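All protein chains but one are shown in place.
Chain naming follows the written order as A and B, and within any one chain the residues start at number 1.
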Amino acid sequence: MALKARVYIRRAEREDLDTVVSWREDPAFIRFLYGDRTRSPKQIREQIVGMLGRTAGHTMPNGIFLVVDSEKSGPIGLLSIVNIGWRNRSCNIDTYVVEKVRNSFLAAISFYRVLEYCFQELGMHRVNLFVYAFNARSWRVIERSGAKRELLLREHVARDGEVYDMYGYGLLRADWEWLREDFKSHFKGIDLLSMVAQRKQAAAVPEAAP
Amino acid sequence: MTDEPRFTLRRTERLDLDTIIEWLDDPAFLAFLHGDPTRAPKQLRQHLAAMLAYAAAPMMSGGGFYIIDSDRHGPVGLASLQSIGWRNQNCEFDLCLTEPARAQGLDTACLHGVIGYCFDDLNLHRVSRPVPAPDSEAVLRMEGTGAKREAVLRRHGLRDGTRVDMYLYGLLRSEYRRPAAADRGD
Partner (left out) sequence: MIVGDHAVIRAADLDDSPLLHRLYDVSKPRSFLLGPSREVLIPTRDELQEVLSRKDLLSGVFFVVEDKQGELRGCCSLRGVTSSAFFSEMAVALVDEADYATPLADEVMDFIRYGGFHERKLRKLMGHCLDREARYREFLVRHGFVSNGVQREMVYALGRYFDLESLSLFRDAADDALQEEAG
């Protein structure tokens, strides 16, 4: 049976500004922004403004930002595809989802969809993922995707007076093909095409009473 | 390794301006650059300077003009890569060689230089090129690379005041017949 995840990814827009700015109280979001803690709220806001809608009309962006939208709760996360190398066909992915759904299946589905977007829509050959070593929740999801831990960057990032290790993961197109095949048999209905169909359906039919 | 001269593309720069202006004495070049014979030399120079500035834009642009350069012969012509689609990994190209380069029979080697640059440096998946139907040598050269004639664009080009058909050739990376000596790098 096809899953109905009721969560979608879409291009980030200026209209998302207030929601995304409200996430800056979450330390996980500040890490997502790779922020320097000395930055002022105004500077953080400027960075967010730069991320939202910056790719509109751009034929060859080196960064794409996608909002994770929940049918019930509205925007619940942000996915960034940055450092796009069009000749290397590679990019870096970062994900952020709000705390209340971080443990849920929705985060994993969003991650799967952004991978599909990178490989199937952008034609990437390789996706890079960097994650704090202490963030086991994130790197376990990454490892389940078939990404290989390629780098251990010791004492690489300083946050709040502490120095942390980072892991660098790489997912090649061949790894992705394997994942897609494996995923297809278990989780029908979460691919991008199904997502688009589900969203259309949701828009067309008013939500039924519980 | 090979003793054959190696042709590759490089982005145009200000230092190339005088060289390209010299090439404009050749009507084939003037036509390639869409030059108008009534243009004053100063206007042409300004046009070229603007064109070179565009071509020297960051490498990930949508296309532009490139110098076809050889380790043995130096600059031998211009290539234009247009409509580079980075997501689709394709582009349309054309090239024009100097009269001495044509006389030395460098056409085929330069054609491979341009195609090799598209596939091996830009990592494109497909290239296409319109070729005037009456130019039977150019048609043969394109077919020699493995390119397929995918469309006939009727009366699409203007050559010496006459409307001519153009053949649109498409070449996929997997179909590219590389020359035996296409050994780049070490």
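Note that in this section a contact is a pair of C-beta atoms (placed from the backbone, for glycine too) under 8 Å apart; a residue touches a chain by one contact, two chains touch by 3 or more.
Just so you know, these numbers come straight off a predicted model, no measurement behind them.
Looking at the complex as a whole, the chain kept out of the display touches A, B.
Considering A:R154, A:K184 or A:K200, the position touching the chain not shown turns out to be A:R154 (whole complex).
Checked against the full complex, the candidates B:E13, B:E137, B:E150 or B:E175 give a single residue touching the omitted chain, namely B:E13. Touching the omitted chain from subunit A are residues 36, 38, 62, 83-91, 125-126, 128, 148-156, 158, 163, 168, 170, 172. Within the entire complex, the positions of subunit B that touch the omitted partner chain are 6, 8, 10-15, 56, 59, 116, 119-121, 123, 184-186.
The criterion applied here is as follows: only the chains that are shown with their structure count from here on.
Note on chain placement: the centre of subunit A and the centre of subunit B lie 40 Å apart, centres being C-alpha means.
Interface of subunit A with subunit B (complex): residues 59-60, 62, 86-89, 121-123.
Across the complex, subunit A is touched by residues 60-62, 86-89, 121-123 of subunit B.
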